[in-house]
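Here the complex is missing one protein chain, while the rest keep their positions.
Labels run A, B, C, D, E, F and G following the written order; every chain starts at residue 1.
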């Protein structure tokens, strides 16, 4: 695309056949680089697996890639609060790899269990960019943002119930973070956070 | 009152003369215990000071008491995230004292500076009840609630700007806290949190 | 856990097999105390029943326990407005028992039939903590809170239709209660109210 | 007017001179019946007092009448929860009188103090229509509606703070009342409730 | 019930067997007057039809009655804007009959076709109370309210799409009606409007 | 401008001197056509009057023009519900004239008084475009749209109180209008409606 | 109809048989002009196809016509941002044709790919009216409105996820467009936009 990014297929609302057709066509045009398809239904994942045996399937992220992943330049730490945030974190992580940066996954470090978070401070500090995924009250980016000055993109997830409004509570929490320098993407938008973070990390990579 | 609580005058929307008159009348009826007046305007604070020289004035809480405070039974730790949360924390603290419990104030322990919070873990653990006051994203109760099993009442404050909606973001954050056992009162309602926490602490006090 | 509370499995979004596996593992580690699993699907309840014959199943609360319940210390009165609030009240009651306090259930005392509520004033007054569960306009905590000074946790339920917004009307009603000292948890959050109320009641128990 | 109702001037946004001019003109056209002006500013109240010495001024309702009130037919009980609801209750009461029904004022009967409400059950039961005015959580109509089968119009007021949203919490509470047969008007709309209730009471009056 | 109204079973969330059981029990206790059950599922309607051959079934209202309807006293005109508002209008009409008043149904008189509405002005003017049912922008009560001074209860319906928010647009329209004396019930609440209107009409009936 | 429209100065947030300076500069560049300035403060209106004696001042619209108005091509009927809608109607009317179409003003035709509206049906039918301005429940466009097939732009105004939310109720009413072919602009946006309607009317003018 | 428009059947909530019956009846009454049915379910489309072999089916618009389309007078350009906006654009286009104007479809010109939009500037400028369909942030009308002075109706679609709220984000974007003269219809309301635009284009047609 015009912005230099790889091609991505947004699978929601597409039939399995459409997904396979678009993936194949894009792969044929650029066999030397990976194509990504996200938000795939169970059925689409299944059809892709059978129709495109060379594709790599990520069941947690509900996404597939076709073609070789680029060499990673720079590293993004993808931090997730709880296990229910895993699909969004996985979508972010795969997007980052496809967009040319490396990934360090840090899971299960919710704010109600600080010791786990404090134990990974070094990995946070040495990353080139952070993607912090959390649902419910969305407090994790504030705490992480107070521990390090690395650029931080927060991803609210729709995990929660009652007055969480499908992720609005977490979104508002992140927009109002008391830690300076936190930016936010839309609810469950692991893809958007991944594109952004990979751009930041790739540019940062050649630091001495 | 029927519930055994002291008399309280809600000063918002009352003229200085009304406040003085009600305070005097209630004090005369029950000179042996404190009357509390909250949400006083600058003018009311001023008139009370001159008309009731025996009253004790709390300028930060914008509140006054008349008559002797009860002996404290049990202790409530009142924890505040930032300096702008001080008026709400002060209203809670004074309400607790008037309602018969003792207070331990812990200020300026926002989640973006964890070390200050970790330094006071002991004071949190030995309290009989916690009142945790925070604005912006309202993350502090989640972090405190992960550190201790003491009953915790969260108070969202209207501190913030942009999409904080006068405290709604903090309120939602607290209602969706990932730490179990957090309860919440209305925005800026230090008084309500104080009444509740004092009731809990008074009952808990005689523990061995 | 770090806060001294028993282990709890949040069943929503977990497969029956995951629920059974986690329950068994936790039970094996701490056979001397109860493990709780909440928000179980029909299928999970069924699989648990067959796989763990020693588990105790609460069909109304959609929850199970494995292992012996602790001796109750202190009593929480769980008050519910209508029959449709029963699942939330049951989740609160079971949580309270698992967390070490006793329960007094008071059902079907909605504000549109005051006589039933007035008939149980003594039970309200002698409890160590109250959990008041109500949907629709959420008026019950205000009325109960005017009858007694016992600490009161209000639980809005998603019962209602039209402009009740899945419990938001009840939640707002409770946050704006004209009875002082009412605290609130998230919509349908019987578990959160139970954890909190048990902590309060356990501490209060040894009162002379 | 076409509907048989008296003329009413909505004072908000009108200059004192406009108010005086319209009142005079309407009074001249129909000297035999009362004209009503509502929502008057301090300044308008003042100018009307001096320019129209025959006008009757109601400072609490911020309203004036000019010309003789009609004979009352039927009775509306106007019930208010707290003293801050007084302006709305007064606007309703005056509107009812101008529209031809009688008024029975019942004040200060909030749901957190049930005994006062129970003491006036007879007056509620013998009215031809009820107007129930309440702010904060708006619980009063549910409780009153459970005590009697008289038609009941609820008026939410903008009294409250925090997440009361200028009366929205009370409005939602009333729309979701668990007492059947409660109808609602807009926030602070004592006038609308008064017009409606007077129509009901006038029709009901000739019951044997 | 305490308010003198007939017994009503709210069928939502009840199994067919529960509905049949409650209907039978209530009917046995008071065979001389009608019991009403509303909000019945297809399945419940079917089971009731077979189990209670004496019941009268209203398929549009999704409701049944068992036992003789009372003699009508007074008349309520039930006015509906469009055909999709029919279920709510039917629920209101049946509720009115069960609660002792007569019904005049006026259908299909939306505001975008004024001539039909103007053709029924006499029927509107001679009713004792009006129930006006409308979805979308909820404009019908304003227009009807401008044509007559009969007490008017507006019922917003959840009919609509896009930014109608399941009836919120109609609800707001009705609360903000420029016709004085319009009161409102919750979205789709034909039952509540019916209870209220029947009470008004019954009291008005004996007018000379 | 690029779209062929005249230059317009949005006066909100501009100092009187800025307004005068921009008006003069634009007028000098194009003395043969009118410049429009809208949303002027009292002070700006005053300063413009003294500094630019050739300017034409519209006090109701809070707007001024400098330079000759174009010959009108086609006619827009500007219909307003109440007198408080006048400023928005005036802004629309002046904008239409400056953008080259003629105006037919129809005032005070609210939906609660249908006879006035029915009396002007001919003027509605012969216009080339309609701008319909209304606050409160915003019902007027639905009624007008049912009377004629002329293109209709609805303008919600912020007139109202209680749950009208500064015009949101009217905006939703118009978006959900049951009359087909109604389009809407933002709250109080007489300017936007005027630009659009003038474009439609100018194109329509040469009809035989 | 009274407004001179063709008959239209709103298919949502109607059974296939009802759709066929109404279509046939209307067609018989006016065989010389087209009847339109919109919002048809898969099942209705299927039944219509078999029962009315003369009907023309538009699967993307989920709509059918019966009877000859009128000669087009004037042209509306229907511009869509993305492929997921196609159903709404198709509904608008077919409505325009049925209502007597011609259509120029311009697809896939989202704001994140400006070159495609710039390539069709001439087609935009020569249309008599524009219908611009977009979801997500709804930015397309602002950009198109800056390129031309042709009257522009914006249609927000419910395409999007996270905090797009089923089209509310796009609706707000369009209402707040910085391009003057943009009007808006309800979310996904291709029909309403089509009726309006056809009226504008038909009137505009005789320009030299």
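Following the convention adopted for this analysis, a contact is a pair of C-beta atoms (placed from the backbone, for glycine too) under 8 Å apart; a residue touches a chain by one contact, two chains touch by 3 or more.
Since we're looking at a predicted model, the values are computed, not measured.
Chemist: Of the residues G:16, G:74, G:87 or G:110, I need the one that contacts the missing chain.
Modeler: Of all options in G:16, G:74, G:87 or G:110, contact with the hidden chain holds for G:110.
Chemist: Using the touch definition up top, pick the residue from F:45, F:144, F:163 or F:187 that touches the left-out chain.
Modeler: Of the candidates F:45, F:144, F:163 or F:187, F:187 is in touch with the missing chain.
Chemist: So which bits of chain A touch the chain we can't see?
Modeler: Where chain A meets the chain not shown: residues 2-5, 8, 128-129, 145-153, 171, 175-176, 180-186, 191-193, 195-196, 199-200, 203-204, 206-208.
Chemist: State which residues belonging to chain B touch the missing partner chain.
Modeler: Missing-chain contacts on chain B: residues 84, 113, 161-164.
Chemist: In terms of residues, what is the contact footprint of the unshown chain on chain G?
Modeler: 81-82, 110-114, 118, 136-139, 142-143, 145-147, 160, 162-165, 168-170, 172-179
Following the convention adopted for this analysis, only the chains that are shown with their structure count from here on.
Chemist: On a C-alpha centroid basis, what's the spacing between chain A and chain C, in Å?
Modeler: 37
Chemist: Report the inter-centroid distance (CA atoms only) between chain E and chain F in whole Å.
Modeler: Here chain E and chain F have centroids separated by 41 Å.
Chemist: Can you list the chain B residues in contact with two or more other chains?
Modeler: Residues 2, 145-147, 168, 171, 175-176, 186 of chain B touch two or more partner chains.
Chemist: Among line, ring, star, complete and other, which best matches the way these chains touch?
Modeler: Chain contacts: none of line, ring, star or complete; other.
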